[in-house]
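The complex is shown incomplete by one protein chain, all other protein chains being positioned as in the whole.
So that you can tell them apart, the chains are marked A, B and C in the order they are listed, and the count of residues begins at 1 in each.
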Amino acid sequence: MADIRSLHDAVADLVRDGDTVAMEGFTHLIPYAAAHEVIRQGITDLTLVRMTPDVVYDQLIGAGLVRKLVFSWGGNPGVGSLHRFRDAVENGWPRPLELDEHSHAGMANRYVAGASRLPFAVLRGYRGSDIPARTDTVSTVVCPFTGEELAAVAALNPDVTVIHAQQADREGNVQLWGLAGVQKEAALAARRVLVTVEEIVDRLEPRPGGVVLPTWVIDAVCVVPGGAHPSYAAGYSVRDNAFYQAWDPIARDRETFTRWLDTHVRGVPDPDAAAPDDEATVR
Amino acid sequence: MADIRSLHDAVADLVRDGDTVAMEGFTHLIPYAAAHEVIRQGITDLTLVRMTPDVVYDQLIGAGLVRKLVFSWGGNPGVGSLHRFRDAVENGWPRPLELDEHSHAGMANRYVAGASRLPFAVLRGYRGSDIPARTDTVSTVVCPFTGEELAAVAALNPDVTVIHAQQADREGNVQLWGLAGVQKEAALAARRVLVTVEEIVDRLEPRPGGVVLPTWVIDAVCVVPGGAHPSYAAGYSVRDNAFYQAWDPIARDRETFTRWLDTHVRGVPDPDAAAPDDEATVR
Amino acid sequence: MTDHDDPHNNPTFTSDELMEVNAARALAGATTCFVGIGLPSTAANLARATVNPDLVLIYESGTIGSKPTRLPLSIGDGELAETADAVVSVPEMFNYWLQGGRIDVGFLGAAQVDRYANVNTTAVDRGPGRPEGRLPGAGGAPEIAANCGRVLLVLRHSRRNFVERLDFVTTLGHGSGPADRARLGLPGAGPAAVITDLGVLRPDPATAELVLTALHPGATVERVRDATGWDVTVSDALGTTAPPTPQELAALRALKAAGKDD
Partner (left out) sequence: MTDHDDPHNNPTFTSDELMEVNAARALAGATTCFVGIGLPSTAANLARATVNPDLVLIYESGTIGSKPTRLPLSIGDGELAETADAVVSVPEMFNYWLQGGRIDVGFLGAAQVDRYANVNTTAVDRGPGRPEGRLPGAGGAPEIAANCGRVLLVLRHSRRNFVERLDFVTTLGHGSGPADRARLGLPGAGPAAVITDLGVLRPDPATAELVLTALHPGATVERVRDATGWDVTVSDALGTTAPPTPQELAALRALKAAGKDD
């Protein structure tokens, strides 16, 4: 059962040095606030998993907390490179970054296998690509019925998955809607699950495209309105494309980046102190 | 793209002697009217696929149209046996019935593989069960990462899948909601798709739990209000449990069954002649 | 027990009600239950009305957290979806939720059970020269029994149902001994109890063989022996189940009455 608790305490309890952590959200509902709390607490030596390492992972990588990245597309969507990611891979700054690199189809199926508690998933993928030469989590299996050789990808089972959602009820049942990405799979594949939400409501109203995660698959729910910014939460906010564009020059330069991180993340006082309490955020 | 057309013509075009046919619907949205049209047209030598051969398949089997049944649970839910199914298996009446028998998990994954155009699916299933000894569509694969042996089930790709849904729009896009069963997988696994709907609407309103099948994956849409009876269409009808209970004595006896079929299916005049036209059924 | 009339001395309940009430009690403390239709569904819904109001009922038709007000005739009755916390596709149910190890208790019926709580729901041998008798088949049972944390079986006690040797193993219980589930890599602990209209049998931890551990009020060891197709072991600590309380009986009868409305 999920406890509804402060972001500080939930992150401190559930995210640990050396963990494999998935913070998912396909452009939509990216859990920035939780990632910033990880940075503030300096939780380090992380293996980060994410199909599309977005600016959120650029920040964690630049903060020096990441040992390894498991991913399939690492860019700033529509803008360009993730400069902190590139700097870590190309120059080892602030520390070397190991990569486990896949295609989207492969990563999606790795989460599916993880959620299904299978050791691997099968797809018709990677054929003719050099990708399998760079990873030990792609292999092959032969169909016992047709003899066809297919790609096998190893399951992903993060130690902890962190997602942002629109709503939880008082029991900690969660609903998200809009682009649902791989959040359900990432959550069900994980050993521990932390969900930040826009608000607590008395009752989760079924919605078109709604994905419900019951409280008994979640460890902690934290009320963090705007916790996906500069990503967005459909029905609550729109994507801050200007921030994504502004990120490019910030991240290009190590000093500019570090100053940004000190000012906008590390220097932010405990957000729970300033945050409205549960009651105030109930609609 | 789906043509909106009469049930008679759609069945005549899309369902052929010797076909492998899936009529899906997990208790909900079972396409009875389309099955009855198959009986009226005497389309025969069918291989029928369905997780839960319900009264609808009892009728098709008793009508002598079925050569083989691929399934995982063959009963009248909450009532008892499917007597026509049992009579065919045990006594070969009106013709012998070949079986390919699975568990629900296996059947569900066979449809998933079919929809994914993979030759097989993997599950942790059938362990310690005698089921694999009776089918050639269960085998094993070994995980290339862990060495674990898992069950492999052969993909299902029906020649034609028939489902019932609540609504289509004028372009033939379909939406169903409520218990969604394996309908999406069964439809996407098939070479041809026939959908009967309660009504045509101007616009498909997104709904909680809504499953949308775009017109370009469907061959024919037929307007058949009540086409799931005695099963039901959430929002339009409730399950006719009394019919399911009444079916038991009808199906127990060959003559009673045949009389019922003659009266209530074969003897029904072309339903399209009596059916309201498209315009009249638009909300 | 309450301070009402002692049902021992006022046995106005049937043997089926004893089975149903004790099956419901076996769900005390569980978070989630994968519910088969029929007796398991009766028991799970009674548990929600009595010992476990927060029990999350999961039906293979795809409903998570159903709260039906009457007993569903089928696993796909509309009310199961309408009252659910979430409705998922059948493949998702079997892959993410069941195989994913999310479910505490699998509650199953059976046509035949053997001394290791293996189950047959496929076909029965009707003797030489006669065709095999057809049963409904596996449904979800093999993977429910494999993947849930533990399994409860509920069925009426008779020599037809409790057999020396299954004609077909549809669903593995404990195989042929305590090591078989581990050897086969089955994630769950397997059958924890078989609840009948005469009493309760539980696997001996050393042998995995079912042992009669409790009789229902009014039942005898002799009746159990007569109704069991093997030489059933009786626990040294054989107990008697508490008779149904008036509240349990009232809740059970209300559920069944509501189920007959349609």
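By our rule, a contact is a pair of C-beta atoms (placed from the backbone, for glycine too) under 8 Å apart; a residue touches a chain by one contact, two chains touch by 3 or more.
Treat the numbers as computed from the prediction; the structure is a model and nothing was measured.
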Inset, instruction - Taking the whole complex into account, name the chains on display that the unshown chain touches. - result: A, B
Inset, instruction - Tell me which residue among A:86, A:117, A:164 or A:192 touches the hidden chain in the full complex. - result: A:86
Inset, instruction - Could you tell me which of A:112, A:194 or A:223 touches the chain that is not displayed? - result: A:112
Legend entry - Selected from B:79, B:142 or B:212 as touching the chain missing from the view: B:212
Legend entry - For subunit A, the residues touching the chain missing from this view: 26-28, 51-52, 71-75, 77-79, 81-82, 85-86, 89-91, 101-105, 108-109, 111-112, 123-131, 148, 178-182, 184-185, 209, 232, 234, 238-239, 241-242, 244
Legend entry - Those residues of subunit B which, in the complete complex, touch the missing chain: 1, 112, 115-118, 173, 184-185, 188, 204, 212, 214, 216-217
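One rule holds in what follows: only the chains that are shown with their structure count from here on.
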Inset, instruction - Name the chain whose C-alpha centroid is most distant from the C-alpha centroid of subunit C. - result: A
Inset, instruction - Starting from the mean Cα coordinates of subunit A and subunit C, work out the distance between those two points in Å. - result: 41
Legend entry - Chain centre separation (subunit B, subunit C; CA means) in Å: 29
Legend entry - Touching two or more other chains - residue numbers and ranges from subunit C: 95, 99, 187
Inset, instruction - Provide the list of subunit B residues touching at least two other chains, using ranges where the numbers run on. - result: 123-124, 148, 209
